[in-house]
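Left out: one protein chain. Kept in place: all the others.
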Amino acid sequence: MEFAIFFFFAAVAVIFALVVVLHRNPVVGALSLVASFFALAVMYVLLEAPFLAALQVIVYAGAIMVLFLFVIMLLNLQHVAEPVTRPVQQFLGYTSGAAFGLGLLYYIVKYAVFAKLPAGPFVTDARTIGIKLFEAYVFPFEMVSILLLAAIVGALLLSGRQYQKREAAP
Amino acid sequence: MIPTHYFLILSAILFTIGVVGVLTRKNGITIFMSIELMVNAVNLTFLAYARQFHQVHGLIFVFFIMAIAAAEAAVGLAIFITLFHHRDTIDVDEANLMHW
Partner (left out) sequence: MPFDATDIGLSILKIAIVLFMMLNITPIMVWVERRGSALIQDRPGPNRVGPFGLFQSFADALKFILKEDIVPAGAHKWLYTLAPAVGLFPALTTIAVVPWGRDFRLPEKVWFGHRFFEGRPLFEPVIANVNAGILVVFALASLAVYGIVIAGWSSNNKYSLFGGIRASAQMISYELSLTLAAVSVLLVAGSLRLTDVVWEQTKYFVLFDTIKIPAWNVFSPAMWIAFIVFSVSAFAETNRLPFDFAEAEAELVAGYHTEYSSMKFALFFMAEYMAMGTMSALVVTLFLGGWDIPWYNEPPTWQGFVLSALFFLVKVSVLLFVFVWVRWTIPRLKYDLLMKIGWKVFLPLAILNIVIVAAFIAAGWL
């Protein structure tokens, strides 16, 4: 049963990831990426981390990808045909990517095969993560909040003023 | 229980797809989405190892990666909006102001 779920959602994740990379239309790409992330959230549940699975859906599918779609629609990109990549770049991109992937798979199959999982439940509820986060990882946590603040200011600086000058918001 | 290397192989496949996307596409937003795909592949690896060694640290790293990805998306999309207003395109080949 677990394996059936794994293989089904692994197939979903890979197929939709391929659509993201191969499809010409950015809106279809963004929606496929949402589907792929959703499948990954199922993987997280299989990895005994339901808390992070929920976060994955909230943060990625619910916020980041909506932002992507918003920008794609705002810039009205869906009608702009993407120029074809040069054949040299296509060839080099696919071959080097494939070589990289094959190398990665080779090393995983060769070295990363573990005997068995440790016994006992793996406690990953909100309480455990929270306690760890505010004890061992307080400093990184604060740094991330500062980073987020900087990102907000940066995004406003980059897109805010020029945008208002050109046209009113829809 | 699904063995850890299954997840690692899935993660490697997704990462490779992301790499190919970054290398072969010209649309800036698609490239950006490929990067997000790679980030998620890495998240999957973190969680797989976290379960393999029963370490909560892996989960916390994923937590941080998600926060940083949100920041990255905000800034990156702002850059693309600015680029679009200067060049009327988000083709990354057109962003050559600092090109020599």
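Order of writing sets the labels: A and B. Residues in every chain begin at 1.
Methods note: contacts are C-beta pairs under 8 Å (C-beta built on N, C-alpha and C of every residue); 3 or more make two chains touch, one makes a residue touch a chain.
From a predicted model like this one, the values you see are computed outputs, not experimental measurements.
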Out of all the chains shown, which come into contact with the hidden one? A
Contact with the hidden chain (one of A:27, A:112 or A:147): A:27
With the full complex in mind, choose from A:70, A:91, A:107 or A:134 the residue touching the hidden chain. A:70
Residues on chain A that touch the omitted chain in the whole complex? 27-28, 31, 34, 41, 50-51, 53-55, 57-58, 61-63, 66-67, 69-70, 73-74, 78, 125-126, 169-170
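One rule holds for everything that comes next: only the chains that are shown with their structure count from here on.
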On a C-alpha centroid basis, what's the spacing between chain A and chain B, in Å? 6
Quick one: in the complex, what on chain B touches chain A? 1-10, 12-21, 23-27, 29-30, 32-34, 36-37, 40, 43-44, 47-48, 50-54, 56-57, 59-60, 62-64, 66-75, 77-82, 84-85, 89-91, 93
Chain B-touching residues of chain A, taken from the complex the two chains share: 2-3, 6, 10, 13-14, 17-18, 20-21, 26, 29-30, 33, 36-37, 40, 43-44, 46-49, 51-52, 55-56, 59-60, 63-64, 67-68, 71-72, 74-75, 77, 80, 82-83, 85, 89-90, 92-94, 96-98, 100-101, 104-105, 108-109, 112-114, 117-118, 120, 122-124, 128-129, 132-133, 136-137, 140-141, 144, 147-148, 150-152, 154-156, 158-159, 162-163, 166
